[in-house]
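For this depiction, one protein chain was excluded, whereas all remaining protein chains were kept in their positions.
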Amino acid sequence: MASEREYKETLLKEILSETLPVALMEVCGTHTMAIARSGIRSLLPANLKLLSGPGCPVCVTAQGDIDTVIELAERPEVTLVTFGDMLRVPGSESSLQEARSRGADIRVAYSPLDALEIARHNPERQVVFLGIGFETTAPAVAVCIDQAREEGIANFSVLSLHKVVPPALEALFSDPEIRVDGLICPGHVSIVTGLEPYQELAGRYGKPCVVTGFEAVDILEGIVMLLRQLRQGEARAEIQYQRVVRSQGNPIARELIDRVFQTSEVRWRGLGTIPDSGLQLRPAYRHLDAYQRFNLQPKEDRPIKGCACGDVLMGKVTPHQCKLFGKACTPLNPVGPCMVSHEGACAAYYRYTPISAESGVKE
Amino acid sequence: MKEERILLAHGSGGLMSQQLIDEVFKKAWSNVFLDDMLDGALLELPAGKVAVSTDSFVITPLFFPGGDIGKLSICGTVNDLVACGARPLYLSTAFIIEEGLPVGDLEKIVASMADTAAQAGVKLVTGDTKVVERGSADGLFINTTGIGVIPEGIHYHPQRIQAGDRVIVTGNVGDHGLAILARREGLSFQTPVISDCAPLYEIGKKMEGFGGEVRCLRDPTRGGLATVLNELAQQSALGIHVREEDIPVSPVVRGACDMLGMDPLYMANEGKMVIFVSSQAAPEVVKELRQIPECAQASIIGEVVSEPRGLVLIETELGADRILATLEGEHVPRIC
Partner (left out) sequence: MCLGVPARVMEIFADKTAHADVDGNKVKISVKLTPQVKVGEYVLVHAGFAMDVIDESLAHETMSLLKEIQAYGQ
């Protein structure tokens, strides 16, 4: 499509004409992937930085929480159903995929609805759904929890490691050392939340926020909209992804989250604990809460010394400046979320590093 | 034989084994080599270098849209021989059958192998059958080993690849991987996509006509196109540069992958070939390939470059280059 190509070139030209140093952060794992896939970073001028924030709910799952999940999955009566993303995330000693190779009944699903089906078809198993994800996924899990209660599916429960985005953004932006000028806001989380959380953020910290879609052209537009605000000294929340996101969000989805879950203080890998950032099942649903059913005890993290993910996520240091990068921490043996995510800041940097001398391939 | 299901006794070497061989295998595959029922096949090969390839097939489900484990077992080894530059001639087959497999299923699979072998012009000349206890095999495992002869003047090897060569893929990628995935328990979506499983001896024949202009062939099975390109970049110690918009992917496959968070470039193909040819011959090669029905979407997707060595770069829709990595870990549906 010649006109779409021209349009992308126009947007790129606009972006490349920016001379001031600007750092923009995206806080959505899918944006990290989309940006990496589009190759846009290599086209940007040196003064324009695109930072990858703590927006991947998979990657920010604490090490201790993974240990809890693995221990549960290893119980002989338990069938753990999880999104595929979780298989590789490292616990202190192991991962879900390793546990599966040792005999744990761990199954990958595309939707929490699939987990309900598995529970219906296997009444003799205790089917536990691992709830991971932000506001995009939490309502879906809430629907399944409601459904299980309605149908009286006794062998189904949810282990909620769900988190919400705005408190993490608050934690980021309230740090005086943060070097971020504008925010590329998550496109699909915003379907649920609407614009309100970003309006508050923009108002309080004076940073423009643009809710952006995931096609290359969406990302280019989102960046252009942020740059325009910065040039004009504005700090508003606006929507680039208008074909999908409404400023009022999805009130039904929000109501469901609120009915089934309550917020709690939880650990984010690389960032530490953030108040009111986790979702746990409300007391009315305790019989569907895997923590209650299996009497799970929280496990401490055993953080590896030298992991600089927290600083990388804030944009304070680059991956190369982390002591573990490329040595104790590689994509095959990741430590922190920046490497756990296939397209996290560190994983992405690593791939651009020339292949080591061992394989005999020249740099 | 009156049994409806395979029993352990069918594998113990006695009368029941003989019945199984006569009434299921020989009936479907009778030929001069097999009928002799020796411990092996006595073959006379045409002159030339001999290529041998072996593969084991453990796919579940045994029957899938577009094929079955039997068809796959013939195509997989035939295609490996084609990739070696050989004309496939003979295959051996070894079966490890799980106790309880319905005989009807085995007959269908065996018939499918006969059809595919006939289509590919290969003979099934010797085999072996074992039966294992329930739970020890996913219904059926098959191994096939194939022999072919390489015509004079044909030498496909990564070391023959040169900077400037073009990279061709013979059709849409990702079909087989998606067709299999859709049959997995727990995924609530249906796709019209069927496996592209097919024997590619026709491709081999056409490539012979181009002699030394063709440098190397490889079939992108597990790990997909991206993994095979990375293998060849490493083995040739050169770089490969491809363009995303030139890689043929059907819209249905792309839509399903977008939904599941998977990438067609990492999904298995069982009826495709990646071909490295000189830049001069490339357009003609594509033209010849497109005459084969399975290769209607054959396309030049990129070229070989001297730097960066050992890496594969893909040009995105924005005209930027990024690294196309090899598959790390499992390729699974994601939400993130």
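The chains carry the letters A and B, assigned in the order they are written, with residues numbered from 1 in each.
Keep this in mind: a residue touches a chain if its C-beta (ideal position, glycine included) is under 8 Å from a C-beta of that chain, and two chains touch if they have at least 3 such contacts.
Everything numeric in this text was worked out from a predicted model, so none of it was measured.
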Which displayed chains the unshown chain touches: A, B
Please identify which residue in B:136, B:190 or B:280 touches the non-displayed chain. B:190
From A:10, A:174 or A:333, the answer for touching the chain not displayed is A:10
Which one, A:56, A:72 or A:288, makes contact with the chain that was left out? A:56
Candidate in contact with the missing chain, chosen from A:30, A:52, A:126 or A:277: A:30
For chain A, residues in touch with the removed chain: 7, 10-11, 13-14, 17, 28-31, 55-58, 83, 110-114, 132-134, 136-137, 139-140, 143, 186-189, 191-192, 214, 217-218, 221, 224-225, 242-246, 250, 252-253, 256
Since one chain isn't shown, list which residues of chain B touch it in the complete complex. 188-193, 251-252, 254-256, 258-259, 261, 334-336
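Following the convention adopted for this analysis, only the chains that are shown with their structure count from here on.
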Can you list the residues on chain B that touch chain A in the complex? 186-189, 234, 237, 259-261, 308-311, 315-323, 325, 328-330, 332-336
In the complex formed with chain B, which residues of chain A make contact? 8, 12, 29-30, 33, 36-43, 56-58, 81, 83-85, 87-88, 97, 107-111, 113-114, 117-118, 132-133, 137, 216, 220, 331-332, 341-342, 351-352, 354-355, 359-363
